[in-house]
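In this view, the complex is presented without one of its protein chains, the others remaining in place.
After this line comes chain A, so read on.
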Amino acid sequence: MVRLKSRYLLFQIVYPTDTLSTSEDAKTRFLKIHRTSDASVVNARNLTQIFKDEMEELHGDLGAGSIMTTLNVKYFSPVTSTGIVRVGRQFLREFWAALTNITDIDNTPVVINVVHVSATIKKCEIAAIERNQQIVRYLQRGGLAVKEEKVDMSDEE
């Protein structure tokens, strides 16, 4: 008997707006998009239901049934709007596509951005912590760090 393999997705809920403008500095813009979530609406239990519904909408009964037993939102932090969700390995692609297709939660437009995929929850946790540290450093510098990084990238190309 082969053991049940699963994948853990580190995802982030971002809130797109049409009110971004170049007159604000990078930090303000960043905080506008990466808002904290309303914990009464966006929490682990509701997200599980939302993901299941979306899976059913995109892939029908077959899709919804195939992830029903494995899908589980392991962790969600409303403060940083990031979370970890577990799904059976076979259905990773289908499930990820469903996440991408989510356009709103409770009529608030959202974009779900998958940041990291791994086979153990521990690696996901490490990735989440590292990412948060990066973001904090970025904000402390007032949104300057990313600019330097981008120059480097364009040189490499």
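Please note the rule applied: a contact is a pair of C-beta atoms (placed from the backbone, for glycine too) under 8 Å apart; a residue touches a chain by one contact, two chains touch by 3 or more; residues count from 1.
Everything below uses one rule, namely that contacts and distances are computed from a predicted model.
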item	value
Name per UniProt, for the chain absent here [options: "ubiquitinyl hydrolase 1", "DNA replication complex GINS protein SLD5", "YALI0E26587p" or "Exosome complex exonuclease RRP41"]	"YALI0E26587p"
Hidden partner chain, residues of chain A it touches	14, 16-22, 26, 29-30, 33, 57-58, 93-94, 96-97, 99-101, 103, 109, 111-114, 146-147, 150, 153-155, 157
